[in-house]
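All protein chains but one are shown at their positions in the complex.
Moving on to chain A:
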Amino acid sequence: MTPRSRLPFYIAVFLLIAAGISLAIWRHIELGIPWLSGEQRPVWMIEARVDFDANSGAVLASLNVPENPPGFRILSEQAASPGYGFSIIEKNGSRRAEWTKRNVSGRQTLYFKTQFIPDDSAIDRQPTPEPKARKIFWEEPQATAVREVLAQAEERSSTPESMTRELIRFMQPDTRTQNTTLLVSEENYLDLLVDMLNHSGIPARTADGLKLEDARRRQSLMPFLQIFNGEQWLTFDPNTAEQGVPESLLLWRQGSASLLDVVGGDNSEVSFSMLRQTVPALQLATMEFDSNGLGFLSFYELPIEEQSMFRMLLLLPLGALMVAFMRIVIGIRTSGTFMPVLIAVAFVQTTLVPGLIAFLSVVSIGLMMRGYLSSLNLLLVSRISALIILVIFITAGLSIIGYQMGFNTGMTVTFFPMVIIAWTIERMSILWEEEGAHEVLIQGAGSMFVAICAYLLMSAPLAGHLTFNFPELHLVILGLILLMGQYTGYKLSELKRFTPMKAYD
């Protein structure tokens, strides 16, 4: 019999632990599940308000709503508009919220609420099909002016980006020439810019952005210029030629021709209110499970009742780890291998001190009754069965007495597993008869110590959070327990036990 190589075992354990940790890190990064339970994340709540006068007839109001705004992710969308039919439809690559109603008259107000999470990793998707520059037809004398301005700008630029910057600079009031003065008027500035860029072969469009400031009401959108450089849409400030989306700017409308269309109404307008909220990061992550389809990996998909059961179940491995550590490495003797874990689970529900008092009183009353049972000369099975019933009587009695005396905590006795308690009493009693009270004290105290340690570990908020939200961490626990199963070193208690050997050294 040659000793097997333990290398494959260690590799397997390493893989288990590595898999558990890397899966947890992946889920932390990908799903945003926080490591700590108290973490908070900012969320922008934006409310678009649409007002119009209805013309006593059928109404169709269609509002452009954001889709993949750069730097943000959409968390939730919701419309509030009594009596209206509502749906969000995708048309020509833009999303529109549509309200419909058959008979409407008078002033109407519609709300559309969206929650955004700031997220730098949100990237623009490659537009399909690739945008093409529109053909623009100019009349004289504008045609000549446009041609000249574009030629000037083109001369001083090399790329679509620099071309756009130069063009904007030419169109500014302080640098205006005869040509530009002819073209520019107050209202058409941005449209003119878009037309000229398209004319020069650069796909361009307008976009509307919303400046995010906490607790602002009745805000309107700011116009922006977007060009396509062959790979993606780039955003420019049409007045300063600054490239890129400023921080805390949400692009509400991109790529759609109009912001709001109302059929069957007049005097329509849109205004925005916004609020910066903080939401627990965990809640945020669970809300997103639904949207990104990764929810199947999470216990949050289960009904609440099962969830709370799993919360408890997933704590058990921690207790098992604690028992393994205490017995293998420390060398504490307990009565019944996993009895301490079950008691610790009960402690989690009762809290420590009331649980401890309740448990000790049930066991000691039970031990007294067991003394009488042992003189009855019963078969083992019926003695245990009788003990179970007695334990139930004791717990019921303690609950009622406790309640009458005004201690609601008396009720917590019922959380203890009756059968386990009955067996504990039986074992303790046998131990008492055979080995004496000393051994009962040692094992009883050992069990209580391990149970309290397991309780402290299991009741830590972080433990509950990590085990429930990162179930894959149990692979790490499994790996650690397997490793401990191979621990052949001395237990802490053996260093004491073998002390007399010093004499032979």
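Just so it is clear, contacts are C-beta pairs under 8 Å (C-beta built on N, C-alpha and C of every residue); 3 or more make two chains touch, one makes a residue touch a chain; residues count from 1.
One rule holds for everything that comes next: contacts and distances are computed from a predicted model.
Looking at UniProt, which of "Nitrate transporter", "Alpha-L-glutamate ligase-like protein", "Phosphatidate cytidylyltransferase" or "Formate dehydrogenase subunit delta" names the chain that isn't shown?
Going by its UniProt entry, the chain not pictured is "Alpha-L-glutamate ligase-like protein".
Given that one chain is not shown, which residue among A:I389, A:I430 or A:L462 touches it?
A:I430
I'm checking contacts with the chain that's been left out. Which of A:K113, A:R147, A:R276 or A:K491 qualifies?
Final answer for the missing-chain contact: A:K491.
At which residues does chain A meet the chain that is not included here?
1, 3, 328, 331, 377, 379-381, 430, 434-435, 485-491, 494-505
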